[in-house]
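Take a look at this one; I'll ask things after.
Left out: one protein chain. Kept in place: all the others.
Entry: chain A
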Amino acid sequence: MIELIFALAVGILTASGVWLLLRPRTFQVIIGLSLLSYAVNLFIFGMGRLRIGSPPVLQNPEVVDPALYTDPLPQALVLTAIVISFAMTALFLVVLLASRGLTGTDHVDGREDAQ
């Protein structure tokens, strides 16, 4: 059951993200990129297999049964990915504002479509 919900969440986030990414307004693009990054982060997390109630950190180094623990590596990767995509989104936001200021429009092409 949790796998289904998880997969649906990733799918919906990705679909919305891609749709927004292809929209003509820069703000829509940045929201689309954010949604995509959520989807990707969840996906990375899911690649360590979904398990409930098992810790990623070894609590008792003497007796180690890996089957009792969840894979800690994807969680570390997610952390890196979150930080990087967060920083990149912030940077994109600055460029977006610069573009808005220079061209006077929030269209991604820097000019409005011919009506």
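General remarks:
The criterion applied here is as follows: a residue touches a chain if its C-beta (ideal position, glycine included) is under 8 Å from a C-beta of that chain, and two chains touch if they have at least 3 such contacts; residues count from 1.
Basically, contacts and distances are computed from a predicted model.
Selecting from "Succinate dehydrogenase / fumarate reductase cytochrome b subunit", "Multisubunit potassium/proton antiporter PhaD subunit", "Branched-chain amino acid ABC transporter ATP-binding protein" or "YcjX family protein", the unshown chain of this assembly corresponds to "Multisubunit potassium/proton antiporter PhaD subunit" (UniProt protein name).
Touching residues on chain A toward the chain that is not drawn are 21, 26, 29, 33, 36-37, 40, 43-44, 46-49, 73-74, 77, 80-81, 84-85, 87-89, 91-92, 95-96, 98-99, 102-103, 108-110.
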